[in-house]
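Have a look at the structure below before the remarks.
Just one protein chain is left out here, and the rest sit where they should.
Right, chain A next:
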Amino acid sequence: MLVDIQNLRVSFATRTGTFEAVRGVSFKIGTEKLGIVGESGSGKSLTARALMRLLPPNARIDADRLNFDGTDILKADERTMRGIRGKRAGFILQDPKYSLNPVMTIGRQVAESWRQHKGGSRKQALEAAVDLLDQVRIRDPRRVCDLYPHEVSGGMGQRVMIAMMLAPDPALLIADEPTSALDATVQAEILRLMEDLVSKRGMGLILISHDLPLVSHFCDRVAVMYAGHVMEELSAGTLAQAKHPYTKGLLNCLPSLTHPKPRLPVLTRDAAWLQS
């Protein structure tokens, strides 16, 4: 099992008491694609960050089990964690442009990350960077190499992050909203790239996304989160036939190109969802 999470809890001490953001999340993944969907603020990003131990200092983390590839993340020392982050596990963060170094050109950042894993000369690394940017369908990659993060578009920033993950050969890729700023043509290409990584390199993928149709088409399984809990887990292809009222409510809110609705239905939240 690549990832084994049992009863994960993340909480914050606030002025008004303890805020429990993640309230007992469990799932396992192997060489497969797990999608995580659900409410904004339900703890999707924090769950992913907990697995990499990338939480803010005031966060408290608890779990019966939090294992990555045989390593107990709760007990691992910082050195072990550094060997995992960005190497055995790649992490594409939400807000990609803010994970890039603002004072280093795109080309140098991609080249450095390539060199860390593959070695070689600076010049070779820069050539590799141009090629990686080309693979994520960035137009005119040579020009883009000389730009700084604030000079690229939202979707280009996302693709730069993805390009940096293509070098290290991770066992697991965690991608938090990796394609939210991409048009459909580029998105399709990026998904093909990720599919390749999963099937050819035998990688596991955790894809966090609000795009229900995309997750349903692309992933193997989906976990649906609401208020810090996993409400249900189902095989991705059957998302449209979900049983849980929250999931059904979500699907109902989707605008559609082919079946327009004059006004979008909204979700009526039910306290009973959190009871069981």
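Criterion: a contact is a pair of C-beta atoms (placed from the backbone, for glycine too) under 8 Å apart; a residue touches a chain by one contact, two chains touch by 3 or more; residues count from 1.
In this text, contacts and distances are computed from a predicted model.
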item	value
Which of "Ubiquinone/menaquinone biosynthesis C-methyltransferase UbiE", "Carbon-monoxide dehydrogenase large subunit", "FAD-dependent oxidoreductase" or "Glutathione import ATP-binding protein GsiA" matches, in UniProt, the chain that is not displayed	"Glutathione import ATP-binding protein GsiA"
Omitted-chain contact residue, chosen from A:I29, A:L182, A:M203 or A:M231	A:L182
Options A:E32, A:D95 or A:E232, residue touching the unrepresented chain	A:D95
Of A:A50, A:A111 or A:L212, the one touching the omitted chain in the full complex	A:L212
Footprint left on chain A by the chain that the document does not show	12, 15-16, 19, 37-42, 44-45, 56, 94-95, 97-98, 138-139, 143, 151-157, 159, 176-177, 180-188, 210, 212-214, 216-217, 236-237, 239-240, 249-251, 253-258, 260-261, 263-267
